[in-house]
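One protein chain is absent from this view; the other protein chains keep their places.
So, chain A:
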Amino acid sequence: MNNPFIVLPVIFQLFVAVILMFSWNSKNLQKLISVIGSLIALLISLLLLIQVRQEGIQSMQAGGWMAPFGITFVADTFSALLVLLTAISGLAVSVFSVGSIRNARVKFGYFPILHLLIMGLSGAFLTGDIFNLYVWFEIIIISSFVLLTIGGEKAQIEGAIKYVTMNLLASVIFLTAIAILYGLTGSLNMADLSLQIAQVENRGLVNVTAILFLIGFGIKSAVFPLYFWLPASYHTPPPAISAIFGGLLTKVGVYALLRVFSLIFVPDDFLASVIAILAMLTMLTGGVGALIQNNIRKVFSYLIICHIGFMLAGLGIYSTIAIAGAIFYLVHDIIVKTNLFMVSGLIFKFKGTYSMRLLGGFYKDKPLLSLLMAVPLFSLVGIPPLSGFWGKLMLIKGAIATSNILIIAFIILGSFLTLFIIARMWAAVFWKDGAALPKKKQIKYFEELKPLKRKAMISSIAFLSLISLAIGFGAEWIMQMAIHIAENLMDPSAYIQAVLGI
């Protein structure tokens, strides 16, 4: 099978980025192109998902070089779904940027880089080649690094240095792992690797290689004790950038973990327990970290870590139900975290601060907007039947089936901390009377923006909130896909068949 359509989500983003570079000096044109481009990209990825759901796994051999010799792209439900979610987040962030990104940054390539980042993410989800995955990770690192540093504020640079150092370390470890894997098997094609690795007699070496992949992807996913880059950097750039980071960067690491540790390395008992322990400590670390923060963006940053722990727990339990739970949670988390960072940006536009101690009075002044913001906040908590609940339910089901009470205890702890933190945030930011805040001259407040920009910011939050609600109330739809994906991960024969034809 050779279906070139499946790389379109990637190539199209490159195309948009190039067009954007050609309109370097015209800020408004860039905004227009970015939004239209994101809309078309959304349409393309929607079509891709529909096609995959109807016709099964699609694959493409780049340059017509048959697998495993060339580079293979594969779109199964997992990949196609994540590409779609990337496009959704991308559209929301693009629209939000129209309202919130200052022109100085637009003049220095903000929009092209944003689209290249989305290209990198989509590429990582679609590739079926482990080295090609590494290359997409390079794109993701460099473009996120540039997005982090555009503007060159001192705090930004400090965060960016930590970010890039640790992520490059992750890449080096990943690259080493690929080299060793190639040494063991002589292949880079992931489907082929699945077959080859099974035949390696020296299981000890396979297990060692798996550790390298675990750490490499673990750094990217911000797993305990490898997460340090995330709280160091996510609160420094403009909120639109935090939003795309918060929604997608760690999730691509989780994707890679789920893919590699089901297709290539099937965890043995030791590895599964290591993953489970890391998952629990990740939930703990994220939860307690968020508990003591005052800056709402830092709270959300730590909560990302906490919820990465949930997804990792699915892999640690390693059953179809638990992995389906992890995938449902992943879907929910991409949308809701993107949205929450945009919410924090909107709050900042009103009040000029991220400090919970200083903020307040939102509920009285802006009741409708508060209601809108409540959707992602309480979806995050997982108040049933909102979207955060379903993944957690499946994870607990998976843990009960293996009588793993300890994991349940940590899931409850993580969920409880999230509940408490968000409720407290609600009391602080929305209920409490706000202090009188001095106007800062460097900020263009919400009231000073043009109506179009105001609408852009609010509509992107509303868009993602609606999607969160749809995921929650229409859970059946996502649940079917999540279970289907989990089954295909646990039994990759269909994937291998689609790539190698055997």
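Side notes on the structure shown:
Operating definition for what follows: contacts are C-beta pairs under 8 Å (C-beta built on N, C-alpha and C of every residue); 3 or more make two chains touch, one makes a residue touch a chain; residues count from 1.
Basically, contacts and distances are computed from a predicted model.
One subunit of the complex is not drawn; among "Acetyl-CoA acetyltransferase", "Transcriptional regulator", "Recombination protein RecR" or "Multicomponent Na+:H+ antiporter subunit A", its UniProt record names it "Multicomponent Na+:H+ antiporter subunit A". Only one of A:68, A:90 or A:316 touches the chain withheld from this view, namely A:68. Of the options A:53, A:162 or A:455, the residue whose C-beta touches the omitted chain is A:162.
Take chain A: the residues that touch the chain left off the picture are 14, 62-63, 65, 68-71, 102-105, 107-109, 112-113, 116, 119, 123, 131-132, 135-136, 138-139, 142-143, 145-146, 149-153, 161-162, 165-166, 169, 173, 176, 180, 183-188, 196, 200, 202-205, 207-208, 211-212, 214-215, 219, 224-226, 228-229, 231-232, 238, 270, 274, 284-285, 288-289, 291-292, 302, 348, 363-364, 367, 378, 383-385, 389-390, 392-394, 396-397, 400-401, 403, 405, 408, 412, 415-416, 419-420, 423-424, 427, 430-433, 441-444, 475-476, 479-480, 483.
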